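One protein chain omitted, others in place.
Right after this comes chain A.
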Amino acid sequence: MLKVTAGSDVAVSGRSVITAARGSAYETKTSRSVALLIRLRTVRLPVTASAAPGASLCFSVVLCVPGGLPGQTGSRFSGFLSVFSGSQRRCLPRAGAPRAACSGRWSGFMCGWEPRREPPHPANPRDAVEAGELRPLYMDFQATTPMDPRVLDAMLPYQVNFYGNPHSRTHAYGWESEGAMERARKQQVADLIAADPREIIFTSGATESNNMAIKGVARFYRAKKRHVITTQTEHKCVLDSCRVLEAEGFDVTYLPVQKNGLVDLELLERSIRPDTSLVSVMAVNNEIGVKQPIKEIGRLCRSKGVFFHTDAAQAVGKIPLNVTASNIDLMSISGHKIYGPKGVGALYVRRRPRVRLEPLQNGGGQERGLRSGTVPTPLAVGLGAACLIAQQEMQYDHHRVSMLANRLVQKIMLELPDVVMNGDPEQRYPGCVNLSFAYVEGESLLMALKDVALSSGSACTSASLEPSYVLRAIGADEDLAHSSIRFGIGRFTTEEEVDYTAEKCIQQVTRLREMSPLWEMVQEGINLKSINWTQH
């Protein structure tokens, strides 16, 4: 709980961030509701009382865009950015300026909003979306996550004020950026996974981290070791990197998974050869949410002297990960999956025992020579903030997400027959629910659920006509693979959204089943597997 009392006014000297607001007094109900006021000059501001307490997701973020270049007397940016939840949107003017004159660079952007009136529901969802009126509920947290406003607050000063290159050794701009970057590296990213900060390399995302890990390690040890092991349910970037290695002459084993999506440890042990350099198994699958036995795989790999890489993009910040306890040698982290910014990620590379890798990106030798290129300070700071928040709220979020996921699944399965959950029911991250609705095609169901943003493993949603390879790998029937929908639940999902999604889903599946010849045949007692279908 954050309690901000009235009358507390903290003056700012230099460029520090304060977290008290003058003239505003409100208590937030959950630890996740935060009010921040960032001031970067010693300017006192009247802050009007802000958002309503009590709403479970209510928070207000008030940001002050800082003043201009040194030497300028006035502030270049005279407007404030004010973002409120719900329909309260107000702009807080600078002290002394007339209320209405919310001028400045941001005026056209944020200030002067009026509360939205309820628009009439248009017939075509496309028109509605283009008109900016109707936006679906977001239930696709595996695809990406909205940035937590606290992360944005942490990043913004580094976008406009502390804009130095962190690798500039000679002036304060560089020093302060470097400080922020190192802080992000140490306090936040490294602490989340119990690593040493020297083991964290900032990259542009988990895809780059995966590429670096797989290609880098394999190529470095190519003299003696030419074998790499991975699974069939990995992310495309891992599979594609392995394909490139195969073209270079490496041997790659793509391990099959069991029906529940988990890797068979005995099969993995049998597959490890004396010339295996790397085993890559993802921690949490992005399509079916299955949690692989990382500890056991790590122990096995350490005993055999093989490096263990895990793509933890969906796992970091959501389930507890400890690189030492799990014997992980390389780990990929993604920013935009943990409510951080897009375009940043990290790679954990173990120092003891040292993992060497050939860099993919050469240049000035930044990031220990493993990933040259200027580290984007705002993005790194954002990733750090996201990791810090995730560490603090992991338990709470996990509990809440499990509760919501159970609610969704139980509601749906109680009302609808012939619904299959893909992936192991126990060994999973609860926020990723993949359900197959028999006799209903996935894309038509997505179209029916047009006011909920979901994802499907159906072929029609991909460019090819093939259903998802992950569902095929777990042995799902082809027609069930076409009928799967992935529900993603995250930090900002509410109970009402889950209830609405479940009800809509039940309604639409029933309607589509009425339209389905397969459902009709099954009702008549025909066994679908006995029919000789016409193939194209």
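As a working rule, contacts are C-beta pairs under 8 Å (C-beta built on N, C-alpha and C of every residue); 3 or more make two chains touch, one makes a residue touch a chain; residues count from 1.
Just so it is clear, contacts and distances are computed from a predicted model.
Between the names "COMM domain-containing protein 3", "Cytochrome c oxidase subunit 2", "CCT-beta" or "Iron-sulfur cluster assembly enzyme ISCU", the one given in UniProt for the chain missing from this structure view is "Iron-sulfur cluster assembly enzyme ISCU". Checked against the full complex, the one of A:Leu134, A:Ile319 or A:Met394 touching the unshown chain is A:Leu134.
Residue-wise, the contact with the chain that is not shown comes from A:Val440, picked out of A:Ala218, A:Val440 or A:Ile474.
Seen across the whole complex, the unshown chain contacts chain A at 55, 57-59, 83, 85-87, 118, 121, 124-126, 129-130, 132, 134-138, 140, 143, 146, 148-149, 439-444, 446-447, 450-451, 453-455, 458-461, 463, 465, 467, 478-479, 482, 492-494, 496-497, 500, 514-520, 528, 533-536.
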